[in-house]
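Shown here is a partial selection of chains from the complex, left in place.
A and B label the chains in the order they appear, each numbered from 1.
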Amino acid sequence: MSENVAIIGTGHSRFGTRRDVNIAELCWESMKPAFETANLEPKDIEFFVVSNAGMWSSEAAVPALMAEYADLAPKGSMRVEAACASGSAAIRVGYTAIKSGMADIALVIGIEKMQESPNPNVIELIGRFGSYFWEFENFGLTFPAYYALHGTAYMMKYGATEEDFARVAVKNHYYGAKNPYAQFQKEIDIETVMKSPYIAWPFKLFDCSPITDGSACVILASEEKVKELGIDEKIWILGQGVGTGTANLSRREEFTSLASARYAAEQAYKMAGIDMDDPIKYLDGANVHDCFTAPEIIAYEDLRFCKRGEGYKLIREEQTYIGGKIPVNIDGGLKSKGHPIGATGVSQAVEAYKQLLRKAEPGRQADINKGVWLAHNVGGTGHYTYVTIYGLEKEVKG
Amino acid sequence: MDKMKEQVMKNMEELGFPVIVDEKSGAMQWVDMRELRLRYIISIENIKPFYEGLKEGKLMGTKCKKCGRVFFPPQKDCPSCLDSDMDWVELKKEGTLETMTVVFVRPPSFGQYDPYPVAIAKLDDGPRILAWYNGDPQQVKPGQRVKVQVSRRREGYLMYELAPL
């Protein structure tokens, strides 16, 4: 058993429409740099976890596919899925594998090749990720629509506006433009968002994260292994919380917050030793799950970056830009970097590694003073939430 | 899609394979010859009274005989009591709208419909309900009162919907 678990290597594919590669090649694009940064070879991996939602892509047995393609056979593996939070679920499985002593080095690869299916099919498939029988079959809910029901409730309750939502997109495109791995490397303004066509009112095209192909990879190691290998560049997993929400939105108490996210945040803060009443004090920055614009604002509140009902003010006042109270999604977020379902949570871990080790590209490097980064990764519409805390040191500073 | 199929047939003859060249990237793509059609058969054996009620315009839920907890959508089992002894109860079909959206970009399986509004309401009896909103979304105000009604779908079947009261 290992007291602590570190990320010792990372890799990230270019996100976007990737018709130039197949699934295995796309995985390899992030696995190779992960091996290189960890200074390891495939044979060093003792266990690996694949995060992949699949359905829209051809290969069902991605762990076996990569066991073959990347010489990981006969090492053990599995695929994990928690909708859009699959990547964080996979990190949990890798983390507990090491912490429990079942492995000393584990690899986590998140991959999604969404564009092996035409867009309409993808829209259909994501819509099925809630309650199929009660909410999809008869009412044709889509993923934007499920979140739009939250956006509307939020506007109605707190007086936020569609322009406030648009501000999230503007920020995330601003940083995405500086991220060479992002799907959209282009700044936009509020007008761009406001003038784009409605997808699910009140969300317009530019409120929505895109359909994305991509992969991201991290290699985890036990504290003993970190010492043995003499690893300099690493970050530690300080805490993780996970919560589950009801399948039916109609079985929830409110739509201005995600209960699973609040629950996951509490657990993660507790485990990492972060004061729940003022987490910003401990954090250099965060990635939150901005599959749409409004959910980023709700995430500020669920993570206690501000009080309930005040999240829209944070973005209005540009407090989540670098230089503000807490920089959020300065890799472009799902919105501009792209959202390859299974890869997203792992991509957030790669970003934590880059930010904390001051390896982010010019113009999007946060000030690292506290050495702690947070990743908030939601599956479905709060059906699953994983909150993970990463740190340069093994403990947060008090 | 039809254009793609044509191109695939043409390339199969000329190049020998069911391939297309992606217009944007110029990358060669294999077009899967094994179409998969999925359509599920879902048991409703234990919620038949829900449909019998709906046919008569009623909205039915289940209620645990032991603890009195009401379930909508109806459940066969009560996790509070680890028991499955349930009554079917009629829910009052009035409530208050809590949130809504309008689905502009629809899944292909709903392609026959124009953009449809969807709302969630809290019924006066307690449970919440999600359904299509048969009314003008522009006219909806916070606190909007709604009723549950049954209408026949374009597909030919009966389903509940919400409407302004």
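The working rule: a contact is a pair of C-beta atoms (placed from the backbone, for glycine too) under 8 Å apart; a residue touches a chain by one contact, two chains touch by 3 or more.
A quick note: this is a predicted structure, and the numbers were derived from the prediction, not measured.
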| item | value |
| --- | --- |
| Formula for the whole complex, using the labels of the chains displayed | A x2, B x2 |
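Heads up, the rule we're going with is that only the chains that are shown with their structure count from here on.
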| item | value |
| --- | --- |
| Length of the line joining the C-alpha centres of chain A and chain B, rounded to whole Å | 28 |
| Chain A partner contacts - residues on chain B that touch it in the complex | 1, 22, 24-25, 27, 29, 32, 40, 42, 72-73, 98-110, 113, 115-116, 118, 120, 127-132, 137, 142, 159 |
| Chain A - residues contacting chain B, complex | 17, 19-20, 58, 118, 120-121, 123-124, 127, 131-135, 138-142, 144-145, 148-153, 156, 197-203, 248-252, 255 |
